[in-house]
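Apart from one protein chain that is not included, each protein chain of the complex appears where it belongs.
Every chain is named by a letter (A, B and C) in the order it is written, and numbering of its residues begins at 1.
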């Protein structure tokens, strides 16, 4: 819920990404650049997982307990969609 | 819930995987084998997403609506865990 | 090159996958099934990496050292393609 932690983590990822851009500008070794890009992606995965956890413990609980079946359906469908996409990126 | 469809899809994946083994036995071109293995993985991702969708619409709804907070917490934590792992495989 | 090891590993994955099908038939808990499917995928990734390693140390060396520029280009392009797909499955 309080997204300060998420913002902080994303800003750290931004700093990491700026470092990758600097590496390319300074003509760093290609494989080292790829490894750093992969590290950035791993960090983004961790942020996504944290956001999903917050979402499950707030919106999803509210929607599932709520009186609106189509809202509940929508919220649960979204979980499957981001899971499906997580398998693809 | 009715897992017949899941079983059928997994058996199709098994048939696909047997085909990959046959390719290797017949000394197929490495890159073609890798591409087929990747196709098997894409099929497995689709099965996982389907299983998760069923799970969300059954156990998760039951647990979230239920009276047991620790059961609810456990069920929601599992979703984050498989999402996190989906990012890694 | 000698693909015996690859065949053995793929047959182990097949055994693992049969176990997953059995789990679904016996109505195992959805999340446990998803976790086992993810373990199958992780094993397939390891086999792919091994096949790629063999390929780099045989066909790729031959093509790069060879006299056929379009063959060399094709072989190197394939590496990028399977890398790209590895990011997606």
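Please note the rule applied: a residue touches a chain if its C-beta (ideal position, glycine included) is under 8 Å from a C-beta of that chain, and two chains touch if they have at least 3 such contacts.
What you are looking at is a predicted structure, and each value in this text was computed from that prediction instead of being measured.
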| item | value |
| --- | --- |
| Shown chains touched by the chain that is not drawn here | A, B, C |
| Among C:7, C:39 or C:86, the residue in touch with the chain that has been omitted | C:86 |
| Missing-chain contacts mapped onto subunit B | 87-89 |
| Positions on subunit C contacted by the hidden chain, ascending | 45-46, 48-49, 52-53, 56-57, 60-61, 64-65, 72, 76-77, 79-80, 82-84, 86-89 |
| Touch residues of subunit A, complete complex, unshown partner | 3, 6-7, 10-11, 13-14, 17-18, 20-21, 24-25, 27, 30-31, 33-35, 37-38, 40-42, 44-45, 47-48, 51-52, 54-55, 59, 78, 81-82, 85-86, 88-89 |
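Basically, only the chains that are shown with their structure count from here on.
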| item | value |
| --- | --- |
| Chain centre separation in whole Å, for subunit B relative to subunit A (CA means) | 21 |
| Between subunit B and subunit C, centroid-to-centroid distance (C-alpha), Å | 17 |
| Centre-to-centre distance between subunit C and subunit A (centres being mean Cα positions), rounded to whole Å | 26 |
| Junction residues of subunit B - those touching two or more other chains | 45, 48, 52, 82, 86, 88-89 |
